[in-house]
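Taking it in order: structure first as structure tokens, then the write-up.
Presenting subunit A:
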Amino acid sequence: MKQSAAAVTLKGITKRFPGLVANDSIDFELKKGEIHALLGENGAGKSTLMNILFGLYQPDEGEIWVNGNKTVIEGAGKAIDLGIGMVHQHFKLVQPFTVAENIVLGNEPRKFGTFVNYKQANDKVRSISERYALKVDPQVRIKDITVGMQQRVEILKTLYRGAEILIFDEPTAVLTVQEIEELIGILRNLAAEGKSIILITHKLKEVMALADSVTVIRRGKVVRTVTTKETNEQQLAELMVGRDVNFQAVKTKKEPGELIVSVDNLTMKGEENKLVLNGVAFDIRAGEILGIAGVDGNGQSELVQAITGMRKASGGSVKLHGKEMINKTPRQMSVAGVSHIPEDRHKHGMVLDFTLSENMVLDTYFDPQFGKNGFIDYKAIDTLANQLVTEFDVRSSGIQAKARSLSGGNQQKAIIARELWKNPSLLIAVQPTRGLDIGAIEYVHKRLIEARDAGKAILLVSFELDELYALSDRIAVMYEGKIMGYADADQRDDKQLGLMMAGNSAAKQPTKGGR
Partner candidate 1 sequence: MNALEILGQLINVTLVFSTALIFTGLGGLFSERSGVINIGLEGLMVSGAFAAAVITDYAIQAGYEESAPWIGLVGASIFGVLFALLHAVSTITFKADQTIVGVVINILAAGIAIYLTKSLYEGSGQTTTLTHVFNKWEIPYLSDIPFFGEAFFKAYPTTYVVILLVIISYIVLYKTHFGLRLRAVGEYPSSADTVGISVTKYRYIGVLLSGALAGLGGATITLTTTSNFAHNTISGQGFIAIAAVIFGKWNPLGVAGAAIFFGFAQAIRNFAQLFEWSQQIPTEFFYMLPYVLTLVVLVGAVGRSAAPGSLGEPYDPAKR
Partner candidate 2 sequence: GGGSKTNNGASGTNASASPEASAAPEESAAAGAKLKIGMVTDVGGVNDKSFNQSAWEGLQKVTKDTGSETKYLESKGDADMEPNLRAFVSEKYDMTWGVGFLFQDAMGKVAKDNPDSKFGIIDSAVDAPNVVSVNFAANEGSFLVGVVAGLTTKSNKIGFVGGMEIPSVTVFEAGFNAGVKAVNPDAKISRNYTGEFGKPDLGKAAAAVMYNDGVDVIFQVAGGTGNGVFNEATARKKAGQDVWVIGVDKDQSIEFGNEVTLTSMLKGVEAAIYQVSTDLINGKWEGGKSVVLGLKDGAVGLPENNPNISEDIMKKVEEYKQQIISGSLVVPTEVK
């Protein structure tokens, strides 16, 4: 019996949070050596379930069986002892520590009883990283490495502890295309080694490519468990959302209008006077979406910061409607008609402890319609908030709810509502669908295309090739602070795009844009 026992069996797991049931009597089984995908909308309860399995939350009801034994997992320590490892949605890494320190933390090789044996730690890390072909340098600090590399460290952490059961919570949400490909390879490897893997993701393609079986959760309940062989993307999407989903945003061909923004020779200096932007130039016209592709860290964030005024450029020109706007303040840019859906919605997009209503005017509160003589008319703000919440279907317990209490998808909707309401001539959207489920993605895409059709110029920065191709009229590729060239938005060619993203400019000469 024990021989063939499942790696993990969850029976009737229920978890309640004040006001909602996050997991409602969930049954789930992970077979040995399989990759099992967990699918569901934002807030369906996936992370909660996995946190229970990893001992971070205690279930209110239900049983956990690991390798055929019923257990109570009262803490992560116990989970680790049971051979469970988890790579969290938000990495659990100590930024100022080195890779090796992070990996051995809690289980340090020692000498004289208490002194950390760093040499041994480094050696051990090197040896497992070689064994699983996960190349990392044990001695660099986490804060100095890329997100993809950090994820490897997380994986190594679990392997170092001898995990046989691995949980991955949205591992691809923050990775670039190349990194995702590498990760898929790694996961296949691990499965081949006999590890059992639970994979949470919103990307159906990945599910189909990787998983053996899929469990779909909706509103805390299991909808169905199927094998990937007997299903397809469309069906999974329907199971998830409970209705038909359009994967491909409908975008009609359209002639762009007048020139809205013109960026020329934009440069910016970073740490140690390194050029993080090195002569960037492009134009965007009304009714046009310019997509920016590129591996994270090649100047995309800096480009956006320069255009929005959040960081000073060291040279060049940013013309809005023909008017020079280089190094204006964020307020001046905003007033001049620039809207910004920021990359980090928690850090920049919202004041999390303000109400939803207050957040709806974060960059327009000073407008005369919200009060005069220095006073604010909160009634007027509430009126607007109610209107936007209805129009954009932002779900919350009310406009006086703290922004913190909203789910990520609804926070993002609120930001988009706010930024579009400003009726900008230029909309800058950075990773607008990061971490959102397919239903929400569909919605955001629809809104962006509507904005484009309404004659706005849109700068879209994204790491998702699907998204770039679905939305953009033109795709510029950034590499090391420069625009390497433009990819053809109508004829998808991932290979050519990949080459440019890797710094190979041979594909196409940089042109300033326009058609």
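Operating definition for what follows: contacts are C-beta pairs under 8 Å (C-beta built on N, C-alpha and C of every residue); 3 or more make two chains touch, one makes a residue touch a chain; residues count from 1.
Picked so that all candidates are chains of the complex that A comes from, given by their letters.
Quantities reported herein were computed from a predicted structural model and do not represent experimental measurements.
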| said: Please state which of the candidates 1 or 2 is in contact with subunit A in this complex. | reply: 1
| request: Quick one: which bits of subunit A touch candidate 1 in the complex? Just the residue numbers, please. | output: 17, 54, 56-57, 75-81, 86, 88, 92-97, 101-102, 105-108, 110, 114-116, 157, 161
